[in-house]
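For this depiction, one protein chain was excluded, whereas all remaining protein chains were kept in their positions.
Entry: subunit A
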């Protein structure tokens, strides 16, 4: 298992390099421009100078190498410096700078992580916690009223887009009932009970929207996987041996059914980091999803490039984690 992990990590390096090149090339070919959003009163020669000051007058390959250098050498050195207090060289090195804010991309990401992890991460967790019982009951009592209701809710949650549920909840709970705020306050610090309540209040709506969506997806997986296992021979054997129904269901069937579900959940973790673009926009959570979409709209190429590449790293990493988990959960699978 260990050598398998090492081998996979080693193969990830060329994969990621190719991915970074493809992202860079695609962004370069895309016909948008960082000065495109500026007022038309700014004359073309000034726009040309702005582009030059962003380094856009350099040839493509040179810009790619510069990004590689900044991302793989300068940024890690900077992180080590700030963590340990050591100093490498004069400490003056070019970091990956966003074109819109002219500030280091990594700082922007660090600033956005908390709200994204809280809102999107919590919604993912709630989604899982809601989905597993619904999936188990739906499968165990297949075609019962409970199953029909569960299936209906998860179909609705899955097929109604978040831009609809989000706005619907705002209209009901913010505009009409005035229970929860419609705008997320990223400046809020939890210091006492009242600020904790405020934090919970502002998280309710976005977390609800995303939980519904996540739960619907995972519940369908749990249900299908449970149904597969419920008709297996070992279940019949267990029942014939007189094992209690509760133990059959929760020990034997559930454990076996969770193997594919864990893979699905692990593969979904990177989507937490990429944020929930639409939901973050609706509630102004301003996390990583909103950062990415504003960067795309404003043609802030270094930011888009860095963010997409980090997502690519996470996806490769969690694919590996899913594979390893699979081996741990299912003794029949051996990689060596």
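As a working rule, a contact is a pair of C-beta atoms (placed from the backbone, for glycine too) under 8 Å apart; a residue touches a chain by one contact, two chains touch by 3 or more; residues count from 1.
Note that contacts and distances are computed from a predicted model.
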Legend entry - "Cytochrome c-type protein NapB", "Peptidoglycan-associated lipoprotein", "Peptide/nickel transport system substrate-binding protein" or "Imidazole glycerol phosphate synthase subunit HisH" - which is the UniProt name of the missing chain: "Peptide/nickel transport system substrate-binding protein"
Legend entry - Among A:31, A:89 or A:331, residue touching the chain not depicted: A:31
Legend entry - Among A:5, A:74 or A:174, residue touching the chain not depicted: A:174
Legend entry - Touch residues of subunit A, complete complex, unshown partner: 31-33, 35-54, 97-98, 100-104, 107-108, 111-112, 167, 170, 174-175, 178, 181-183, 185-187, 280-282, 284, 286, 290-291, 294, 297-299
